[in-house]
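As you look at this complex, bear in mind that one protein chain is not there, while each of the others sits in place.
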Amino acid sequence: MSDRLIIQQKNGHFVGRFFAMASDCEILVDTTDELVASQIIEQLSAECLRIEAKYSRYRKDNIVYQINHAEGAAVAIDAETYQLLNLAQTCYELSEGYFDITSGILGKVWSFDGSDCLADQNEIDKLLPLVGFDKLHFDQQYIQLPVGMAVDFGGIGKEYAVDSCANIALTTVPEISVLVNFGGDIAVSRPKRDAAYWQVGVTHPNPQKDTKVLVQIAQGGLATSGDANRFLLKNGVRYSHVLNPQTGQPIIDAPASVTVTGDNCTQAGLLATMALLQGKNAECFLTEQAVKHWCIRL
Amino acid sequence: MQLSKKTNIAAKLATATCVLLGSTQPQAETTASEDWQFDTAILYYGETDRVSLVEGVVSATKDFGDDHVFNGKITYDGLTGASATGAVAQNEVQTFSRPSGKGGYQVAANTTPLDDTFRDSRVQLNANWSQPLGSDMAGGAGVHLSKEYDYLSVGLNGNLAFDFNQKNTTLSVGASFQYDQIDPVGGKPVGLSSMPVRPYSEYDHDNDDDESDSEISDDFYDSAFAAQYREREKSEDKNTVDALVGVTQVINRRTVMQLNYGLSIADGYLNDPYKLLSVVDTSGVTQDIVFEERPDSRTKHNVFWQTKYAMDNGVADVSYRYMQDDWDIQSHTIESRLRFNVGESGYIQPHLRYYQQGAAEFYRPFLMADEALPEYASADYRLGEMTAYTVGIKYGQKRANGHDWAVRLEYYQQNPENAGFTEPEALQRQDLYPSIKAMILQFNYSF
Partner (left out) sequence: MKQKMRLALLAIAVSQAVGCASLGVQPWERDLLAKEEMSLNAEGVDLSLDDHIYFSKEATSGGRGFAGGGCGCN
């Protein structure tokens, strides 16, 4: 898929579309000035690609690769990476260890293809000592992982990119409402001129429906987490692709998808993921947190 | 996972993510309604020389998530002033008994008789719940309760809405049931019976004069007079069933229309116990005053059509309503509101309404003494032929934070008309169909 940027004019606003982070991305700008709209769209799409390049685990030329292949040595990090690690730590603590960016290596033994092939417990047991955010050390300058451990920013990377772009829009064009939508993770920099909602079509969170669903948002963020087509089904029990980092086992009875609104996209996305980690208590968790949410169970 | 302690994770994440993004914590601007939304209004309605009304409303709405919405509303209104009784003016002073029978009032010559005993306050409570019932279906139910000193009303309603065609078409059905209990002041008068008049009242022109020149003692007349009121029914009731079917259709990106058909069947006491008719002789002089009598059932059909059009900078709203019932009343209502957005968050909205109704079959502005009493008769001008129009303007501001306010000023004029009754000589010199002119002033505030 190319990451070619297409800019179109619509009724009263401009839309920029491109493909990044394995998603259809769009940026909506509430202005009729083509020059201003193009500039901000180009700036934000560049920012999205920058974050993808910097934190993707599929590349061999970025800081994530260096950190994960340092063989136990300390690696120098910048302010942005430090802030992301701080956030990951907060999530680790708030979720009492369930949200853990070091749990990615467990993916080696699980393949979530809708079959009933659960992973072998021995294989899981070999990897468990290499999972645990509390086992790594970091400060403002360095991060050091024990040998064999790896960090994965996949769980927060897209939402962070959405918010970072919305922030840039707010500082660069503070009078103009900009909506950033990267594959259904959305943030709006500020309300539109006429205080109306933005309206975007996003892929229906229910994987059994292939229509789009309409989202109305005036400000703040919205994120969706779900297992969509990545799950296992055995003896009528649905195993989510989200794993419990302490046991290496999948969370069972999680909703197929969770959508949450929040002050920004990252907060919404983290709440959605934490809800999924609650399994059958996802809805209760979100209700307790008093955030507007929608869960779909199949 | 089971969290051992229920921390406010959402708030902590909000702070943590704001640190990450280097942004300040945003104001609580999400329009996600975790809180109650309040809409309040206070309205003043005043007719020249007649009824005045002050009404206050507080409406509270909350979305409990997923479009599960509750609305509760409390309304208070206080009514004062004088209302036409339906009796006709004469070229001399007339005396009428108050509805309670405990006293009377006088009407000057050549003026429309008005009963100024209307001082009434009413409280109403409404509660409604609505929620989706599936991906293309929604439903709701509600209750209401209304109480004033001589009237109690309770009701239930329910409705279902079905969406088709990617929610471009919605079919709605609804029904309501209402039970009203009327406890008229002084009891329920017998229809078309004469209004009791205290026999010595013609000597009581001076209110402070308690001497009587009557030959028969006050006590006798008092007890016979009072007995007429004591013997009356104290309470009556009525039931009303309503059904509504409607279609809402999105026409294009700017236009939506609605078409409703409604059926209403009321059964029970439908009279206004305080309204009167004058029985006049062939020269137009009042011989007797009687109470009105209406049928004890009424079936109404109405058709309502509304269009809303989104202009670039506002909204145009036009509607038409046709009503027909088995009292032979037909009415047409045309109404339009044009909203123009001005400034950043303001709007100005002129409003026009035109209303026309035909008289009820049993409407009589007066009765002739030499004719037999009809089975039903009412001189209430609200059942007669009339046209009415309203001209108004509203200005308001809708702010992004949800604190909206508005002010509305309207002029409403009713012009009752002669539905084809020949007036005897004395009545030709009276204005039997005076216009009623009213001003409406309203303030709204939402938060």
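Residue numbering begins at 1 within each chain, and the chains themselves are lettered A and B in the order written.
We adopt the following convention: a contact is a pair of C-beta atoms (placed from the backbone, for glycine too) under 8 Å apart; a residue touches a chain by one contact, two chains touch by 3 or more.
Quick caveat: nothing in here was measured; it's all calculated off a predicted structure.
S.K.: Among the options B:Val19, B:Leu171 or B:Leu352, which residue touches the chain absent from this view?
M.R.: Result: among the candidates, B:Leu171 touches the missing chain.
S.K.: Pick out which of B:Thr17, B:Thr248, B:Ser278 or B:Gln430 touches the chain that's been left out of the picture.
M.R.: With B:Thr17, B:Thr248, B:Ser278 or B:Gln430 as choices, the missing chain is touched by B:Thr248.
S.K.: For the chain that's not shown, point to the residue among B:Gly86, B:Gly101, B:Gly142 or B:Pro365 touching it.
M.R.: B:Gly142
S.K.: Where the complex has a chain not shown, which of B:Thr17, B:Thr112, B:Asn159 or B:Gln228 is the residue touching it?
M.R.: Touching the chain that is not displayed is residue B:Asn159.
S.K.: Of B:Tyr105, B:Tyr229, B:Tyr355 or B:Phe421, which residue touches the hidden chain?
M.R.: Only one listed residue reaches the unshown chain, and that is B:Tyr355.
S.K.: What is the set of chain A residues that contact the non-displayed chain in the whole complex?
M.R.: So the residues of chain A touching the unseen chain are 11, 194, 196-197, 199-201, 212-214, 216.
S.K.: Using the document's contact rule, name the residues of chain B that touch the chain not shown here.
M.R.: 39-41, 43, 45, 53, 55, 57, 59, 75, 77, 120, 122, 124, 126, 128, 142-144, 146, 148, 150-151, 153, 155, 157, 159, 164-169, 171-172, 174, 176, 178, 180, 182, 240, 242, 244-254, 256-262, 264, 272, 300-304, 306, 308, 310, 314-315, 319, 321-324, 329, 331, 333, 339, 347, 355, 357, 360, 382-383, 386, 388, 394, 398, 408, 412, 414, 436, 440, 442, 444
Here is the rule we use: only the chains that are shown with their structure count from here on.
S.K.: Going by the contact rule at the top, pick out the chain A residues touching chain B in the complex.
M.R.: By the definition above, chain A touches chain B via 83-84, 86-87, 90-91, 94-96, 98, 160, 163-164, 167, 170, 191, 193-195, 197, 218-220, 244, 251, 261-264, 266-267, 270-271, 274, 277-279, 281, 285, 287-294.
S.K.: Mind listing the chain B positions that touch chain A in their complex?
M.R.: 1-4, 6-10, 12-14, 16-23, 25-26, 29-32, 34, 65-66, 341, 344-345, 398-400
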